[in-house]
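Removed: one protein chain of the complex. Kept in place: all other protein chains.
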Amino acid sequence: MKVLLFVKNSPNAINTAEALEKFLENKKIQVEFFVNEPGKKPREGDYALTLVVGGDGTFLAGARFSAVRNIPIMGVNEGKFGFLTEIDRDEAFEYVEKALDGKLKPQKRMLICAFVDGKLVGHYLNDVVLSKLNLARMMEVEVFAQDEFMVRVYGDGVIISTPTGSTAYALSAGGPIIHPTMEALLFVPICPHTLSNRPMLIPPDFRIKLISNMPTFLTLDGQEGIEVSPRQEVWVEKSPFYCTLYTHPHRSFFYILREKLKWGR
Amino acid sequence: MKVLLFVKNSPNAINTAEALEKFLENKKIQVEFFVNEPGKKPREGDYALTLVVGGDGTFLAGARFSAVRNIPIMGVNEGKFGFLTEIDRDEAFEYVEKALDGKLKPQKRMLICAFVDGKLVGHYLNDVVLSKLNLARMMEVEVFAQDEFMVRVYGDGVIISTPTGSTAYALSAGGPIIHPTMEALLFVPICPHTLSNRPMLIPPDFRIKLISNMPTFLTLDGQEGIEVSPRQEVWVEKSPFYCTLYTHPHRSFFYILREKLKWGR
Amino acid sequence: MKVLLFVKNSPNAINTAEALEKFLENKKIQVEFFVNEPGKKPREGDYALTLVVGGDGTFLAGARFSAVRNIPIMGVNEGKFGFLTEIDRDEAFEYVEKALDGKLKPQKRMLICAFVDGKLVGHYLNDVVLSKLNLARMMEVEVFAQDEFMVRVYGDGVIISTPTGSTAYALSAGGPIIHPTMEALLFVPICPHTLSNRPMLIPPDFRIKLISNMPTFLTLDGQEGIEVSPRQEVWVEKSPFYCTLYTHPHRSFFYILREKLKWGR
Partner (left out) sequence: MKVLLFVKNSPNAINTAEALEKFLENKKIQVEFFVNEPGKKPREGDYALTLVVGGDGTFLAGARFSAVRNIPIMGVNEGKFGFLTEIDRDEAFEYVEKALDGKLKPQKRMLICAFVDGKLVGHYLNDVVLSKLNLARMMEVEVFAQDEFMVRVYGDGVIISTPTGSTAYALSAGGPIIHPTMEALLFVPICPHTLSNRPMLIPPDFRIKLISNMPTFLTLDGQEGIEVSPRQEVWVEKSPFYCTLYTHPHRSFFYILREKLKWGR
């Protein structure tokens, strides 16, 4: 049995990861230790689990690697916020062992994938954002769903988010919270210039198409970015892959919302 | 074959309904003509279709009658707004005929049902609202999902809406638009006193429980109302019944949003 | 010198007020002790200060009594929230003495006054709300500013708030926060049925006029209420009176926002 340690490049995270490495090796479990850095990827392997040690940024990178390889994932928080990395350091040893022993029930979370001019860009757990370039005053974009014209947005950009991503950038832009076990595409305009624009929930089997006359910028999971030329088509749809996620066994989504987002406080 | 004409009590609606009655009787189709009034219900019968003539209010009443009897429904607009009664008078004759001939494909829409202290109140296409009494300064309510504490709301009330109801009262209270073919429970606090309350999408198989220490008021589809005593439990969950709805064959949900709600204008 | 103790009818508040009474009498200051109850008013007198002991509700009642009599006011918190009653019990003795000695600088806060069909209803520190009756589905109201048509609102109601009231009901309905030393009328629609309604700041010298075709309900400072008949005119304008308020000498408005409303948290 082999575990991928997917670690944030920070002293605390590496320290915690090393403790977990020892713990696993004592149990005769092989460990691949990977420190996450831009442009680098872990070695391929037959991993039973990806164990992320870090914050939400590290988790998203780990999830992108793992989901398309059908590796389940668990997150240990060594970041500031840790909305996705639900397990605290103290609890990690117990829960990793339980997950590997099949004693925890993972959650399936949908991903979205993005295409530019028909070419796959990747699969993402949080969101795909098309936005104006820095110096532009605004972006105009036509949005289609299932090839039908949906709405024209004048503003800073548009977000297409998964339910998991609904508590990330989409929330800042005014979107609703979506329970992460649901399947839906969340469309949120960013700073729209019309008074009447609202977030919209779109069925997960719809393909969303975005076309702008201007040069725009595509941001994936808030981490990867590519420039999009005028009239290039950006498609966003549900990915065939899922993220298999070991959430905290004793803290529900609602609990984490109240604690970490101060929901309802 | 028998059709239920479910008609708004207004001269225009009755006039249109009479024309439709003649049209159907010429085709040897029996017609039950019912004028919608508070406290009255149509005669039971083996109806192939409920044909609503009126506005959204009449449609909601017609849908409540029809959904639990598995009668499909079509709406002809003789109201001011007509978000649900998608068919115009001119088109009604053609589309009714097509629907009865099986040439139109209906849409399935989920309903929610409400219980007070375990006793069923009814099945609703739009929404269930628990709100403060007029003279009260505010309502405090505890919200549970699957018996787990979700959030405490201080405010004017809370809305539990279907996707169909997302464009009704829930939208006024700041909720997102949900494509009506989806299945979800939309939770929207009404004028919450905390800065951090947000609408939430909850899986359709969750039961939501509302408990307040105060006397409150339960409004169903904006039409029926009952007083709820302090500590009485209100449950809201997905109904086992669906509304089988003949939508406009050539106007999509997005089109109607743009035209009738001025979405994105 | 005479002080009006304006006290919430709760054991804690009365206890604190009695301690303050003794403290003042030891200093040869006369005290009028008034327990706030619906329908009752303090005895008239030549008061140098109204000392409210209670929460925001008691404070609003005390402010309505005091502002029109040009009596300055200070609030000692014995309520749950205490946004307006800024002084804690421990500090009250010191700050009351300083206020009476002229060593604290009070803040002037504007009030609004309401008229129904030209007849004055009263002067209010927080807000005037016109809303639908409980069983009505919605309210339609025409809003005029300086006799010019401004906007028609379909919804649950409309709020006209002072800057002080911007952190009360208006905030729940989606309004902005206004620094309380400013002068402005804040107009906020409650759950408007159109997507494009937004809060608006109106110059303090404008008279706002509200006319509805329906029976509606006028709520003043969230405490007093009167029914308004169809077509009766409700006017709201800046009051000629001010509330002269001793705020906490060491806690700014921003501090209280962050602490009590969790602003920016």
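The first chain written gets the first letter, and so on, giving A, B and C; residue counts start at 1 in each chain.
Everything that follows uses one rule, which is that contacts are C-beta pairs under 8 Å (C-beta built on N, C-alpha and C of every residue); 3 or more make two chains touch, one makes a residue touch a chain.
Just so we're clear, the structure is a prediction, and the values are computed from it rather than from any experiment.
Visitor: Which listed residue, A:107, A:146 or A:196, touches the chain dropped from view?
Guide: A:196
Visitor: Touching the hidden chain in the complete assembly: which of C:11, C:39, C:240 or C:264 does that?
Guide: Once the missing chain is taken into account, the touching residue is C:264.
Visitor: Among A:42, A:62, A:82 or A:155, which residue is in touch with the absent chain?
Guide: Final answer for the missing-chain contact: A:155.
Visitor: Which positions on chain A touch the chain that was left off?
Guide: Touching the chain left out of view, chain A contributes residues 57, 131, 133-135, 137, 155-156, 169, 171-174, 190-196, 217, 222-223, 225, 261-263.
Visitor: With the missing chain put back, which residues of chain C would touch it? List them for me.
Guide: 145, 148-153, 163, 166, 171, 175-179, 181-182, 184, 186, 192, 194, 196-203, 206, 252, 254, 257-258, 261-265
Visitor: Give me the chain B residues in contact with the hidden chain, please.
Guide: Here the touching residues of chain B are 194-198, 262, 265.
The rule we apply is simple: only the chains that are shown with their structure count from here on.
Visitor: Just give me the whole-number Å value for how far the CA centre of chain B lies from that of chain C.
Guide: That pair's centroid distance is 39 Å.
Visitor: Could you please state the distance in Å, as a whole number, between where the Cα atoms of chain A are centred and where those of chain B are centred?
Guide: Their C-alpha centroids are separated by 35 Å.
Visitor: How far is the middle of chain A from the middle of chain C, if each middle is the mean of its Cα atoms, in Å?
Guide: 46
Visitor: Among the residues of chain B, which are close enough to touch at least two other chains?
Guide: Expected reply: 171, 192, 194, 196, 261-263.
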